[in-house]
Structure formats: structure tokens, C-alpha cells
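Quick one: the structure is below, questions incoming.
Just one protein chain is left out here, and the rest sit where they should.
The letters A, B and C name the chains in turn, as written, and every chain counts its residues from 1.
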Amino acid sequence: MSALLTSPAPRAANPPVQRVVEVVARRPVNAYVELTLAAPEIADRAEPGQFVAFAIGGETSAMLLRRSIAIAGTADGVVTVVVAPHGPGSTWLAALQVGERVDVVGPLGRPFPLPEPGVPALVVGGGYGAAALVGLAARLGESGSAVAAVTGAASADRLCSVDELGEVASPVAVTTDDGSAGRRGWVTDAVAELIGDAGVVYACGPMAMLRAVAGAATAAGIPSYVAVEESMACGIGVCMTCVLPVIGEDGRTRFSRSCAEGPVFGGDRVRFADVGTLPWDVVGADAMGVVAP
Amino acid sequence: MSALLTSPAPRAANPPVQRVVEVVARRPVNAYVELTLAAPEIADRAEPGQFVAFAIGGETSAMLLRRSIAIAGTADGVVTVVVAPHGPGSTWLAALQVGERVDVVGPLGRPFPLPEPGVPALVVGGGYGAAALVGLAARLGESGSAVAAVTGAASADRLCSVDELGEVASPVAVTTDDGSAGRRGWVTDAVAELIGDAGVVYACGPMAMLRAVAGAATAAGIPSYVAVEESMACGIGVCMTCVLPVIGEDGRTRFSRSCAEGPVFGGDRVRFADVGTLPWDVVGADAMGVVAP
Amino acid sequence: MTTVETAVDMSTSLGSAPIPSPVLTASGCSAFGRELEPFDDLTAIGAVVTKSVQLRARSGRPTPRMAETPSGMLNSIGLQGPGIDGLLADELPWLAERGVRSFVSIAGTRVEDFAELAARLRGVPGVLGLEVNISCPNVESRGEVFACDPVAAADVVAAVRAAADPAHPVYAKLSPDVTDIVSVARSVTDAGADGLSMINTLLGLVIDPDTMRPVLGGVTGGLSGPAVRPVALRCVWQVHSALPGVPILGMGGIRSGLDALQFVLAGASAVSVGTAVFNDPSALSRIHTELAAALAQRGFASLTEAVGYAHR
Partner (left out) sequence: MTTVETAVDMSTSLGSAPIPSPVLTASGCSAFGRELEPFDDLTAIGAVVTKSVQLRARSGRPTPRMAETPSGMLNSIGLQGPGIDGLLADELPWLAERGVRSFVSIAGTRVEDFAELAARLRGVPGVLGLEVNISCPNVESRGEVFACDPVAAADVVAAVRAAADPAHPVYAKLSPDVTDIVSVARSVTDAGADGLSMINTLLGLVIDPDTMRPVLGGVTGGLSGPAVRPVALRCVWQVHSALPGVPILGMGGIRSGLDALQFVLAGASAVSVGTAVFNDPSALSRIHTELAAALAQRGFASLTEAVGYAHR
């Protein structure tokens, strides 16, 4: 009954594990830090679009909540993540040194659904969000899709994974708000030019960007899948803090958990304009005393 | 009016400072870890018997209270401490590596009062408490006192600073409860033999040992000074958590702060038997509803 | 460790219902259990205390729903959930099929809601008993929280006890945000509560220094985690000394076996682990093991011997 272009992303094939893993490599990348973790069980299970959740600061830490970080890549036995030092938690993560150990849970969340073999794809990354698309682009290429990529950021130092994308996608359009690298402007400008050739669009980055890219894709009648970032307390689906208004298979909107039903949602299923509000037509809004207008 | 053998230890000559200092050396010593800190302003001000207080775990730590550690030694620009990993705080301290920085306040508390030049002294250390006596023994030697030392511990691995004491005192009697080093038995056995030659006794170590040594000295009519260990929240004298029943100059017992009026007290002034209780004759006990028997 | 464990009899009970382990989930901190399956053996823990359910499905509040605080967190979920129909249709059967015990938390805004929920849960397979979440606004009294008024709290408990399956122990879940928790405890036990769950979250608030407004959509929220543990232990201590015969399901900041031990020594015969699960999804099994070891090291042959031991 739903007239939407996407179906909800299916569950991941494998359940997550919890492990204390060692940092085996650390590399500053512009404004970010790339950490490589020896985590074979997570590497084997992970699919593009999934994330991991790190415990912060050890036993005596005052920070209880895990920090969710997208999986940027997996190779034999290791998992790579790109961390942007922001507040205390991500700053602690970014300061981890080679040989130090960290408690991590993953892979978590639902991966990007792959299109029929051969369907041309456009991947769009904002800031460190680009990192999460490298593995996806490679997977798409293997399954016969032509892959174009757009990656953008506020400035050159906030770009990420441009070279890696170059190896698995072409063209790779780069934009920066200040023109300090690539073309001056927003990813949406480049997206507008490349979207015509795409049969499916994938995006990862800030909410505002996801909203714009999903809007462009839907307007062009092309299915899109976005990996969202919502504040998460548990990352595994038990706390209900990470919800967004998302349109389900049945066409009804529910507060869906970004960590368990997401982070990958159909771009035309996330009601971006209603995030942070309680629309009357969300399932169960009536019980909250919200009445239809 | 007081018939006691000691006068209360006078205030230190210099006020404390607060600095973030670097660990410049780290050396495991049996069950302990010796840390050397680049802290010139503390090194210049410190006198034997004083201590420093470390902040634990950095900005994101759930442990707010400082940990007090006796100053084991000072040399040009550096302060040395000996840490026994016990609970989370001292374990964190003992794990500090060379090059890491830590917030420290010191020197704190009152130093050991020195006797008239030439008065023979006996220094008695229990466990890591011996470390705090090395500087004192050296100072006593310089001022012409003959210095004998007794150091004891539960077992050989809990002994500390035996060699260092050997350089500044003689004889140096070593005892262990299990006989794994030196003579089997308690420091008090060795103290009993050496106390006859002493004009003053200094002790640092567990409360039970301090009590025994102070008792022996007082029984022998010899003044003694003990450096106590009471649980401290602030270390600087503002919280009133670290009090002990101590007899003052006027012969009246007060709950005195170990950090500010101590940690060095006259051995015959600390009412060891009453620690953890509220005797009726403590100043202000009446206002607490405690009545004279 | 295993040998140490097996030395101690860890079995206890929720009122009349025996359970093999004193470690339970906390309502709202493990949803309906499914998501913990990769991390814990749910059949081995005492029970899954389910997210508080109401009569109708609820969307819960708009985001943001949480804020991290020093050694704790603030939450304002608004009891998002499937409603009793969804619970009976999907969640409880899933648990029952796997042999997982459930302790069902019920919530409402009117006394009759609570009673109807209790009635709907009579004889449902796998359900051990009911936890009554009275930390909800009472629509009949200007939204004052039931748990903050001994009389309103007693009304709810009496209605639930009357409507519930006689085989289901009824635990009243108390709020610490009261002047005298013992009077509330006494009032609900007089009204028929078979046990007490304590504590629920403390009312708190955090302001976002950037927006310069409260972080939470709901303005205030519930404070939980190790930060509140001393308050929770004080509540358990006070109530156990006043009502030593009343079983207590203790919770509030339990993160380790030694934390759980403190609650047991203070008077809790079982414990719930909530926020710690967000930090460590395998906390339930770990805490059971650590508690068993801690009891063994202290020479207890059984958990029940240690209950209230700190009052000796």
C-alpha cells in the first residue's frame, strides 16, 4: 500500500559480539583520526553501513554511555573507524594509541541494502561520513554496479576518504563550503549533476545533508538509503533514546530506533522535517494526548 | 600544663602550590612503584614528613577526591613518591608512565620536628612508610644526630627503601612477619632493642605499627613523632574528614585534621585507642550529646 | 571462578515466585529482552523485567530523550511501547517460548488502568509477577505522581492486587523523590504489595550550554546510573530496617557484583541492573558471576543468608 521508492532495510545477517580489542594502527587524517582495531569476529560479521559502539574511559570513567562510530572498513581480522574529536568521548577515542585496548560492541544496526546487480549507484558522503561509503562502493562495484561518488565538507581538512573512494568509484566529485578543496559549494550541487545516471543513491553524513540528498533522489524518482546519526545511549536497541519518525512498510509512521531499525533507512521513509517533534499521526501519539488537527 | 614528652609539630615553613607536573622516572620497587616528578616548586618547599595530593584519572574521571602520598625524597627539581597499588586511585597512580602529566598539590601537612643537634634518633618505617623516612634520616645525620633505623613489612616484597636507609642510618634492622627477609617478627621487636640508645623516635607506617612504636617510646620516656594515614578528601584542611583525637598543648583532646595539624603528631598525643570513636572529653563532644561517664 | 560460584546457592524469590538468580533486568533498560540475547543467557538470569506497558500503544516523547551526566544519565522516553495487546501478542510469547521468566512492569494514569492491565496478565505463560510503576502522573490529581502520595500509591496497589492473578506477586516500584520513603513503603505494603522495587529514577534536569535551554524535550528527566547508587542504598536500608519482612528488589546504579552485594547486605533479596547494561550489554551475566564469587569469598553458603546482613 505504500507508494514509496524504498523498502525498509532488512536486518543484518549476523548478531553483534562484545570484545575488548587492541588498537593496531592509528593515523591522523586531516581533522580526524583513523583507528584500526584487531577485531576478527567483528570484521567477519560486518556489512557496509553498520557501526560499532565503544565504551569510553575505562573502569573509573564518569562517562557510562557508549559512543557509536561507523565502520569505515574491514580487512582480514581488522576493523577501521574514523573518529572526529568532538566532545569528551570522541576526544578520548581519538587519543587511543597503538597497543591500547578498548571495549567495543558490533557490528550493530542494519546495513545498506544492495540493488539488483548492475544498477548504477551514487554514493554521497559528508565529512567523516564518506569513510563509511568506501566499503559500500567496493561491494557495489564487485556486484557489477557503476559507482559515482560525491564527498563534501565545510573545508579541506574535514574531507575524508577521497583517495579511497577514487579507487572504487568514478567520477569522484569533491566539494567544500569554502572552496579550500574541490569545488566551492555543497554536495547537493554535485549530486544534482550526477543523480541522473544513478539507479540508487546512498548517503552518510550530517542530518541536513541526508535530508537534502534524500529529497533530491526522491524528487528524481530514485530510491535512496541514508545512514543517520541520532544520539544513542545503548546502541543495541534496549533504551529507546535514538528514535526518529520513520514511515514503515504499512505506510504508518513510527518512532523507530536508529540503532536497531537503522541507522540505514529509506531516504523517503525518514520524516526529516518532523525530527524532534511528535506528529499526531505517529503510531501511539494519541496515547500521548496528541490529537489529529 | 601537659606532662607529655612532645610538643605539637609546628607548621611548615612554606605554603603549598598546585601544579600539573610530568613523570620523569618510574621504577617498580618490589610490590610498589617509585615515581619521580618534575616539580621544582614542590621540591624546593618540601620538608621530611610532608606529603602531596594527586588528582586521579583526569577530566573525565569519576574519582573526585585527591589521593595523598608521602614525599619519599626531593632532589634538584624533582619529587619522588612510592605508591602501593591498592584500590582504583593508587592503582591509577602506579600505572602512570614517564612523560604523562598529573595534577599535584604540595607540599602539604606539617614536617617532622628536628631534635637539638646531636640527639641520637631512631627512625621506624612500616611497608612503604620507610620511604618517607629516608629524607628525614639524612637531615638528622647532617645536623649531627646518630641515626638508627628499623624497617619492617609483612613480607620481603613489601619492604621499601632498605638500601637508601643503609646510606643514611646504621644500624638498619629489617624485619618481616613471615621471615622472608631480615629477621622474622615485628618492627617492635627490633625497636625494643634499639630504643635504649635513642633520644627521639620517628615512625611512619600503618596505624597499628605507629601505635606500638609510640607506646614503646613513651614507655621508655623518649619523645616520638608519628606520620599518620587517615582517609582524606581534600588534603588541604577544608573538609574535616581526616580527624583524629589528639591531645593539644593545653592538654585537651581535639579532633585534629591529619592533613593540616598532621600528618606528623607527637606519638604521645595521638589517642590511638580512641580513633574511630567520640570520647566524652574531646572538645565539643558535649554539644554532640556525649556526656561524661 | 566457576567452582567459587557453584559453591553459593544463588536462588531467591520474588514474593512467592522462586528464581534461580537474584540478578534481573530493570524495566525500560532492556526493552523486552530480545536485544540482549547475543550477550546474555536470558534463561539464567532471575527474570526480564519488561518495559512498563500501558493499555494503549504509546509513541513516547519527541527527541532528544537523553543526556549523559557524570556517572549517570537523564532520560525522558515517555514510556514508548506497544501497549498491552502488543505485549501479549508478540513480546511475552517470544520470552515464554525460550523459557525466559518475565516480570511485567505495568503503568497507567488512572487506578482502573492499572487494574485492567493486571487482569489482562492473569495466567499468561512465563509471567512470574507484576511490577507496578507508580512513578506516573495521576490524571485524577493534577498530574501528581502516584508514588509521591502514599494514599494514591496505596489505591493503585490495592486495585492491582485485587485484579491480579493470585499466583502473581505484586511489587510496587517506589520513587526516591519523596520526603519519607518509609511511609510510602508502609502504605503500599498495607495495601497488599508483596514486595517493593526501589528505586526509580530521581527527577533531574540538564541545560545545553549551546542552545541555553533544557536538553530534554520533556524539560526534566529521570536520573539513573552509579551517580544515584548511594541514594538507592539509603532507601533500601531505611525501608528494610522499618519493614524487615518485606522483600525488596533493589536497583539504582548497580554496575558490578560488589555494587549488587551492597544492595543485598542493605536488605535487597534480588537486584535489577538498568543503566549499566547500556555501558556493558553483558552486565547481567557478569554481575551474577561477580556477586556469586563475592558471596563465596565472604563465606556465605547462600545468597539469602546475606540479605540484610549489614543491619546485624
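Keep in mind that, in the parts below, a residue touches a chain if its C-beta (ideal position, glycine included) is under 8 Å from a C-beta of that chain, and two chains touch if they have at least 3 such contacts.
Computed from a predicted structure; not experimentally measured.
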>> List the neighbours, among the chains on screen, of the chain that has been left out.
In response: A, B, C
> For the full complex, which residue in C:Q80, C:T189 or C:Q262 touches the chain that was left out?
Replying inline: C:Q262
> Any idea which of C:G108, C:G253 or C:P281 touches the chain not displayed?
Replying inline: C:G253
>> In the whole complex, not just what's shown, which of C:L74, C:V100, C:V170 or C:I287 touches the removed chain?
In response: C:L74
> Which listed residue (B:V33, B:V213, B:I236 or B:V270) would be found touching the missing chain in the intact complex?
Replying inline: B:I236
> What residue numbers in chain B mark contact with the hidden partner chain?
Replying inline: 15-18, 55, 62-66, 103, 105, 230-231, 233-234, 236-244, 254-255, 260, 275-278, 282-288, 290
>> What does the interface between chain A and the hidden chain look like in terms of residue numbers?
In response: 62
>> Even though one chain is hidden, which residues of chain C still touch it in the full complex?
In response: 67, 69-72, 74, 148, 177-180, 202-207, 209, 212-214, 219-221, 223, 225-231, 233-234, 237, 253, 258, 261-262, 265-266, 294, 298, 309-310
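Simple rule for what comes next: only the chains that are shown with their structure count from here on.
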> Which chains touch each other through the most C-beta pairs?
Replying inline: A-C
> In chain C, what residues contact two or more other chains?
Replying inline: 70-71, 226
> Mind pulling the chain B residues that touch 2 or more other chains?
Replying inline: 62
